[in-house]
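Working notes, beginning with the structure itself.
Now for chain A:
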Amino acid sequence: MPETSAIVLEPTNNFLSFVQSHTGENITSCYQCGKCSAGCPTAYAMDITPRQVMRGIQLGLKDEILDSSAIWLCVSCQTCSLRCPREIDIAKIMESLRLFSQAEGRPPAQREIAVFYSAFLQQVRLFGRLHEIGLAITYNVLSMHFFNNIKRLPALLTRGKLKLVPQRTKGSSEVRQIEARVKELERKSS
Partner candidate 1 sequence: MSRIGVFVCHCGTNIGGVVNVPEVVEAARHMPLVAYADANKYTCSEVGQASIRDAIREQRLDRVVIASCSPRMHENTFRRTVAAAGLNPYLLEISNIREHCSWVHSDSKDATAKAIDLVRMAVAKVARHESLLPKQVGLTKRALIIGGGITGIQAALDIASAGHEVVLVEKEPSIGGRMSQLDKTFPTLDCSACILTPKMVDVAQHPNITLLTYSEVKEVRGFVGNFEVDILKKAKMVDYVKCTGCGTCWQACPERIPSEFDMGLGSRPAIYIPFAQAVPNKPVIDIANCRYEKYLKWKETEEGPEPPQCRICEGVCPTEAIDRSQKDEIITEKFGAVVVTTGFKTFDHSVYGEYGGGRYPDVISSLELERLMSAAGPTGGEVLRPSDGSHPKNVVFIQCVGSRDDKVGRPYCSKVCCMYTAKHAIMLREHDHEVQCYVFYIDVRAGGKDFEEFARRAQDETGALYLRGRVSQIYQEGKNLKVLGEDSLIGRPVEIEADLVVLATGMEPSDNADLIAQKLNISYNTYNFLIEAHPKLRPVETQTDGIFVAGTCVGPRDIPDCVAHGGAAAAKVVALLSQDSLTTDPLTSIVDPMKCVGCFACKEVCPFNAIDEQVTRDKRTIASINESLCKGCGLCVVACRPGAVNLRGFTSQQLLSEVLTLVRG
Partner candidate 2 sequence: MSVDNGPLIIGFLCNWCSYAGADMAGTSRAAYPANIRIIRVPCSGRVDPLLIVKCFEEGADAVLVAGCHPGDCHYNEGNYYSRRRFALLRALLDFMGIEKERFQVEWVSASEGKRFAKIVTKFTEEMIERGSRKAS
C-alpha cells in the first residue's frame, strides 16, 4: 500500500462499517487466505490485490482503497466471489467501491476505464443500445474491428413465429426517462 508512515488505527472504523452496511457483506470475516487474489485474472496488474483491498477495509484505509487501481481493474468476473472460503462476495464489494469512489468525486486511478464506462453509458442514453460510431467518437481509443459487424443486440424470444422487427430506437427515450427517475430517486434518498 502506498503509505510510507505507520498506519494509525482509529478505535472506530467508519469505513469498514460503511462498506459493510452498504454491501451487506461481512468483510471482518475475511481471514486473508488470498484465494480471491490467486484466481483474479487482473490481480497481477492491480496496485493492491483483492485480498489487500479486503484487508485495507478491515483497517479503515479509505483513501488507499478508493484511490486504488484495483477497484477499476476488476472486471466483475465473479471468480473471487465464487471461491472465497468465507463466502464473501468480493466482486460485489469491488463494484460498490467503484461507486463510492465516484460518489466522492475521486479521480479514478484507471482513468481510461472509467472514461470508457461513461462513454458507454452515454451511448445507451442516446440510442437505447450501442451505436458503434457514436462510441468511437466518444471514446477515441476505439478499435474499429470490435464493433464492425454489429447490427443489433437482440434479446430474442423463443417460441411463436420468427418475426424480425426492424431495429427501432424507441428505447432511447425510455432510457432517458429511466435515468431521470433514477436521479430523482437518488436525490430524494440522499
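Keep in mind that, in the parts below, a contact is a pair of C-beta atoms (placed from the backbone, for glycine too) under 8 Å apart; a residue touches a chain by one contact, two chains touch by 3 or more; residues count from 1.
Here is how the candidates were picked: all candidates are chains of the complex that A comes from, given by their letters.
Keep in mind it's a predicted model, so treat the numbers as computed, not measured.
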item: Among 1 or 2, touch partner of chain A in the complex; value: 1
item: Residue ranges of chain A touching candidate 1 (in the complex, touch as defined); value: 31-40, 43-44, 48-49, 51-52, 79, 83-87
